[in-house]
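Of the protein chains in this complex, one is absent; all others appear in place.
Let's look at subunit A:
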Amino acid sequence: GVTASGRRSQIAWKSYDPTLAHCNVTVWNPLGNGLSYEEYDFPIFSLKDDNDTQVIRQCYLNHNQAVNGSSPRYPLCAMQLYSHMSAVTDTATCMRRNDINFSISPEMVCDPLGDFNVWASTRPLNNTEKGHKMWEKVVIAAARLDSRSFFFDVAPGAESGASGFITLLAAAHALRNVTQEAQPNRTIFYTFFQGETFDYIGSSRMVYDMENNQFTVDLDNVHSVLEIGQVGLHGESRLWLHSDPVSRRNSSVNEEVRKLIENLQSAAAGLGFTVGEAGFSQPLPPSSFQRFLRARQIPGVVIENHQLNFTNRYYESMYDNAEYLNVSYPPNLTPEEQLKFVTDTAKALTEVATMVARALYVQAGGAENQQDNINADRQIVSQMLYGFLVRSNNSWFQQLIPSDLTSHLSKLILNYTSSEPTLLVQYLLANLTGSAINITQENCQNQREDENDKESKHMFTYMWVQGAAPPNNTKREGFCVRSTVRLSRAVSPAFELRDYTSKDYSTWTESRWKSIKGRIFLVASHELEMLTLGVGVGVLLASLLLTYIISSKADILFSSGREPT
């Protein structure tokens, strides 16, 4: 695991509050060793395919194993790994090298990290008009989508990422009906941020856009923030509500935070766990909410499963997977049966989602007596856990996505480079918060309800998904989903401002690479090689000498054959 990227990305604590700066008060991830942030000048590969590792092991056993205590003899098995990365030193250097344009096709050496945030609102908002929306007050419910590990393609992030956004998705689904029938006076904004692992790319970009009137709402519209952090319960059944002590020194902010905490605590009543308030003396844990606080002191709460430091032993490690979260299935189940099976983890997360949904509803101004109608669906939660942590190519996900994306569903990838989780969350959120409407595929794909409709595309998004196949048929019946789900660009503002050494925004870039491969072969001893060279040189010199002698004495040696002159 890695140290929580807290040091760099905590709110500029020095100016905010010097006593809380530089993790003086709390070290969030004491088990982390910062391995991913070290620089290595040799390639490190992780092999999962048994066939490849068998070949390597066989070569070792055949040639490199010491027999009876003596050291192994040449030729020995060796392996050569290629993992050429074009970028060097740091972002400023590689971005400068990108701009060098001597040839017709300039070679890029690195790219800024970027993806999309997914967001949706309970009340449709005009997305084409950016900036402040009059009379709109918005409660932001946030979660992060991504995680990372030491190896780029094995980053399940079960507890650090998936537990959070799955809970939020389930809460959004639980709120769908009640926000249509008894609409609260504030709008709830579900936001899923991408790139949070790398110094909060997604949330910093959204705040930047809000500040520059490039987003559907702006910071004046934001009433409060509720963020769902790591909420996987490992049997303790206790969640903690963290808030920012510095902003709470302002009495009006403090009042709002207190009300939010009360909402959460009353929403948790009757559910299978307790919520406690984390201490006033400690700072906010690393979270997307901090980016909002940097811009403005907004009341907000972060829900975590730890009070002081993380309980997640595998934060940002490849071992933070389904097994760690106890998502396990009885043996001998088919994939379909596993999809339908409700695990205990799913039950626990469903309770958390129910609490979040109820608290959000009351926070948005809804009536408290509606709370008992708001319940998260444990089947949905279980299916989401299966899809994101075990196998994403399952029948439920297949129904939710358009037909041209089916080939993209592959085994679990949950990290910054792949936009597959972004896409999946986008379509899931549409399915869970939107509704199916009866319009033609052509209209649907052109973002309109009929030929003359020009207004709907500002308020809604229409997606044509492939749906399920009816029992007697193999052809799927597609349908149109109308929702308020949108994508917003998640590229760090540092790259917009071209400030590659920015201290305020993330400046992470990814190097470009040549083909990554390895090969094994035998290596001969150095002595044999030098012997070969020596013999060669000897043969050459000897033949030069001999030829010189013979050719100078050729007259005599071959005299009897010469014709008479």
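As a working rule, a contact is a pair of C-beta atoms (placed from the backbone, for glycine too) under 8 Å apart; a residue touches a chain by one contact, two chains touch by 3 or more; residues count from 1.
Note that contacts and distances are computed from a predicted model.
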item	value
Hidden chain of the complex, named as in its UniProt record, picked from "Insulin-induced gene protein", "Erythropoietin", "Gamma-secretase subunit APH-1" or "Propionyl-CoA carboxylase beta chain, mitochondrial"	"Gamma-secretase subunit APH-1"
Full-complex contact with the absent chain, from A:Leu31, A:Ile261, A:Leu487 or A:Val523	A:Val523
Residue, one of A:Lys347, A:Lys517 or A:Lys553, that touches the chain absent here	A:Lys553
Missing-partner contacts on subunit A, residue numbers	59, 75, 77-78, 80, 520-524, 528-537, 539-540, 542-544, 546-548, 551, 553-565
